[in-house]
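All protein chains but one are shown at their positions in the complex.
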Amino acid sequence: MSVKSVAHTTCYMCACRCGIKVHLEDGRLRYIEGNRDHPINRGVLCAKGSAGIMTALSPARLSTPLKRTGPRGSGAFEAISWEEALRLLTERLTAIRASDPNRLALYTGRDQSQSLTGHFARMFGTINFAAHGGFCSVNMAAAGLYSLGGAFWEFGEPDWEHARLFLLFGVAEDHDSNPIKLGLARLKARGAKIVSFNPVRTGYSAIADEFIAVTPGTDGLLVLALIHCLLEAGQIDTEFLVRYTNAHHLVIDVPGSAEHGLIARDAEGRALAFDRTAGTLVAAESLDIDPALMGRFTLPDGRAARPAFALLAERYSEASYAPEAVAARCGVDAAIIRRLAAQIAEAAFRHPVVLEQPWTDTAGRRHERMVGRPVAMHAMRGISAHSNGFHSCRAIHVLQMLIGAVDTPGSWRYKSPYPKPIPGGGPPGRTVGPPGTPLDAAPLGFPLGPQDLLVDEEGEALRLDRAFSWEAPLAIHGLMHMAIARAFEAGAQKIDTLLLFMSNMAWNSAMNPGETTRMLCATDAHGEYRIPFVVVADAFASETVAYADLVLPDTTYLERYDCISLLDRPIGSAHGPADAIRVPVLDPGRDVRPFQDVLIELAGRLGLADFTAARGGPLYASYADYIVRHQRRPGIGPLAGFRGADGTAVGRGEPNPEQLRRYVENGGFWSQHLPPQQLYYKFANRDYLAGAQQMGFIGSAEPIVLQLYLEPLQRLRLAAEGHGARVPPQRLRARIARYCDPLPIWYLPLEQAMSERSRYPLHAITQRPMAMYHSWGSQNAWLRQILPENRLYLHRELAAELGIEDEDWVWVESRTGRVKARARTMSGVNRHTVWTWNAIGKRAGAWGLKHDAPEFTRGFLLNHVISEFLPGNGADAPQSNSDPVTGQAAWFDLTVRLERCSPDSPDETAPRPDANPLHITPRSEKPT
Amino acid sequence: MTMLPERAPGARKMGLVIDLDTCVGCHACAVNCKEWNTGGEAGILPDYDKYGANPDGVWFNRIHSYETESPERSRTVNFPRSCLHCENPLCVTVCPTGASFKRAEDGIVLINTDICIGCKLCSWACPYGAREFDEDNGVMRKCTLCIDRIYNEALPEAEREPACVSTCPAKARHFGDLADPDSPVAKLVEERGGVDLLAELGYRPTNKYLPPRQAQLPTGPEESPARPSQGVGAALLRLLDKALSR
Partner (left out) sequence: MRPAASILLLTTLTGFAYGLLAWLGLDAAAGAAAAAPTLLLTGIGLVVVLATAGLAASALHLGRRERAWRAFSQWRSSWLSREGVAALLTYPVALAFAASAYHSPAAPLTRLLGAAAALAGLGTVYCTAMIYGSLKPIRQWHNPHTAPDYLVFALFSGGTLFVLLHTVVIGAGGWPAALAAAAAAAALLAKLAYWRHIDRQAPLATLASAIGMAHGTVVRPLDAPHFTENFVLREMGFQIARRHGMTLRRIALGLGFLLPLLLSLLGASGGAPLVSSALAVVCAALGLLTERWLFFAQATHVSALYYGRSI
């Protein structure tokens, strides 16, 4: 008779964080299914989650700590004990911390425990911390958090139940995938219209009612053209603008002055507006005024000022934003743009959603019903992965604000615990006091102006990756994609230990794997590695592991405790906050430890504050212990549910020793449903904001004013004009002045503007296969049957023009190199764009695959033809290939040309770096 | 017994309705099916060369994608393909051993792998390519409509549906009794014009597919509005003339 059991935990086959029920039979995995009670996935589970069993059995699982014995990249290691590994690391980090803690750089990839890893960095005293957001979606995060106090994906979702028109911009289909799929199904069932703006018609775009094959990098321009049409037609929700945004705030209009473009304020610091009824200047927040949105007014000191909206209307009314002017560039007919604008207006203003649900605003005014604009929007990588993505995303948010479609019935909505005050936190932490002192704040933060940047006297970056510098002032997620290149440049003076957790920085997460691995192996004049010590923590033998000096083997997601915390990347929905845990379901049976456990022990050994017991030694026995007992602020810990001595407190409350047990009993998660009067207008909903403050989500219950006009950018721009004490270095002034525009702008993606377009006329992008998550799928025996190799897709007409047929090998050539790919033709793709699936190609030797696996022989990475750097101008060092505002990696700015390979070309991809499988000397056989 | 059973009056016709309008092609159904069935009563669904050059295995459900062009529109169609539990299943009648059979009570087509001799003839008889040979055990395999779930009283009632239906994130798969005109699946087929695949071959599949359609709610002008003749800003200024209240 077999012993059967079911455990509730959280999936980690991608970043969705679905609830799963894991069925075990005699301790072995039998079946994984979605948890029907879980707020994220409500019982459904995608291909990745359903293949969890095969990841738990992956041949690529690491099984012991490793110390490098051969040259870096050779794959030669010896197995060592955890004690030896921790001793080695503790000695090294103790020395660093005593001299210059910033010589530890901690980058944590697709980490779901950033509140822990970031806190470790802060307590260690290094500013050099980031997760993967810089190469993923920081453009969207920054644009959203600075504009709305929330953002697409993690901090917001469409109102699937009421939207009538849904605009989807460049979505990555392996992210937030189950909630979006469930939502799309709801839209479809209700008959709502889905419009997809994407160069490629697969996945969600396949089921869209209208597919707009926009040219990569022009979405922002297209949106500004929609705004142009709406302005032209007078289809604007002015009531929404004056109540909830800074549209009526007066902007000082004295060109050349130190305050030009800043918001005019009264003595109390309150923004000013002009009340048309009284004919006077008033505090913009005043009630019952009739604020001017147009015009030009004189401030008490005689300076001129104009409402922010007037600046906006003036700019986007220009003929250069007319559909006819942008059509060719966007690859979309002007008539289509005009029709879409009309459809947006029709849905928003002719079909408002009216819910008979009273609510009270922050001024205490009761509203009898909730009225919404049923135009919902969602965006992801297609917006984010361009060097103009911050402004493109801002343009979408401005469009949302102009039609009053932010957190109203039928529109995009905040997910709890958002909205947060704009911006959502303080400035990035900085070094204070002698080495070893914790930073004064968390290493990642929200600069509001030059004063918050991490730069030295010359205005040069303090951080290794140059985040929060004049090169990327709002790099709120750091620039992980630049970490290795910058470490290589800086050398041992600035960097000693590079600790990478859970990211494949030597392969598909590198903008250019060849260059990155070269830099990892580069030595100085003394034969020492330029990046002295590389530590990799990962569960699997990725391509990066071979480049480590020390490998800390992590467990799989089924073998550890974890928390999906409101302090980190929350899983709340528009209906209310939620968080969840992972519990160990399987015994690893290998000498591996959860990275979080290791970090907590390391922190204790290093004696870091918040991690060290009063008598010395680690304060927490494990991550599970930390999850329960750690308090970030009094009463606020990693988990919000079942707090307090009796487990009845939510949000705030004393640690509850029984908290994890309560989570397990509750199916592995906690969630709270907001009462109906709190479900919309959260930025100005008195009851919601009071509740959120009570829960500890926000510091105050003040209304959150949506930022149509983004003043912090103007502060940076003024510095570029030479105003103020902190100004950018000369070489960056024009750049800051241009890109730090307080209203959305559109510009040609930087690389495209600098490359020879006649030679490289095609755009090249990647898409995310729904059954894969980055590089993880290839080690999975089921998922790799679906995609063991990838193709380069191109339009049938383009293929015919170039004489390319299905299955032909072609060279994809960019300004920096070429990669060989097999072609496949299709119709549903932008005529000037080629694309492939992301992260399918692998390096021989990695991921536990056999030497002739198609992932090695025919799978290819587009990364081989991307560069971390823009072309140089000859005078200055090249800039990083990133968004100039946020530092977001500009993966999709790539331009290429295609050439058919000669027919006798071998049936395999190129480049194919030599195989470097791990050769591990067992501990027992270690030479004495 | 491979003679087709007499269908008793009132017998059920259990099957799937697959909505091609919402299927995003995510492979969730295919993998979850693989997962359920590999550990299920039917025994492991084999995989061959798992980490090598030609990874392959037995799947009961496979997801294709196609591009379609008609005078009205072109689009990408994701298409899950599995056994359709036909009313006229040649795969059953050709079987020499009785291993392949159709149940009288609910129409489910099954294989008794204990008596299958692995002659593969049934796979030749199926125009849908729904049967796959298990090289490890020398027998044919196919979709069981999760017969070990749908009648499994150890499962909560809500979970008594095929794994592919339970897991489908886009809710593109529906399960029920297609013989009952009042069942939700039958109504769905009726409302949405559900179709038989390869109807011309006469297998009379039980499973139905709902073709792609256009958005149902009116979303405003289908024609592009003309460029305003009054010049930029006139309409906006009229709007802005209205008194506002903060």
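Going in written order, the chains are labelled A and B, and every chain counts its residues from 1.
To be clear about the criterion, a contact is a pair of C-beta atoms (placed from the backbone, for glycine too) under 8 Å apart; a residue touches a chain by one contact, two chains touch by 3 or more.
Every value quoted in this text rests on a predicted model; they were computed, and no experiment measured them.
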Touch partners, limited to displayed chains, of the chain removed from view
A, B
Decide which residue listed in B:Ala104, B:Leu155 or B:Ala199 touches the omitted chain of the complex.
B:Ala199
Option from A:Gln693, A:Ser827, A:Ser905 or A:Thr921 whose C-beta touches the chain left out:
A:Ser827
Contact with the hidden chain (one of B:Cys116, B:Ile147, B:Ala163 or B:Ala215)
B:Cys116
Using the touch rule from the top, list residues of chain B that touch the missing partner.
1-4, 20, 27, 30, 54-59, 62-70, 76-77, 79, 81, 90, 92-99, 115-121, 123-129, 132-135, 137-140, 195-203, 209, 211
Just the residue numbers, please: which parts of chain A touch the chain that's not shown?
202, 785-789, 824, 826-828, 854
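Simple rule for what comes next: only the chains that are shown with their structure count from here on.
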Averaged over CA atoms, how far is the centre of chain A from the centre of chain B? Could you give it in whole Å?
35
Of chain B, residues touching chain A in the complex
19, 21-28, 30-32, 34-36, 39, 47, 50-53, 55-57, 59, 65, 67, 69, 74-78, 158-159, 163, 166-172, 212, 214-217, 219-225, 227-228, 232-240, 242-246
Show which residues of chain A lie in contact with chain B when the two form their complex.
23, 25, 30-34, 36, 41, 43-51, 53, 59, 164-165, 173, 177-178, 181-182, 184-185, 188-194, 201-207, 209, 211, 231-234, 236, 238-239, 242-243, 248, 276-277, 286-291, 293-294, 313, 317, 319, 324, 334-336, 338-339, 342-343, 345-347, 350, 770-771, 779, 781-786, 788, 826-828, 848-850, 852-854, 857
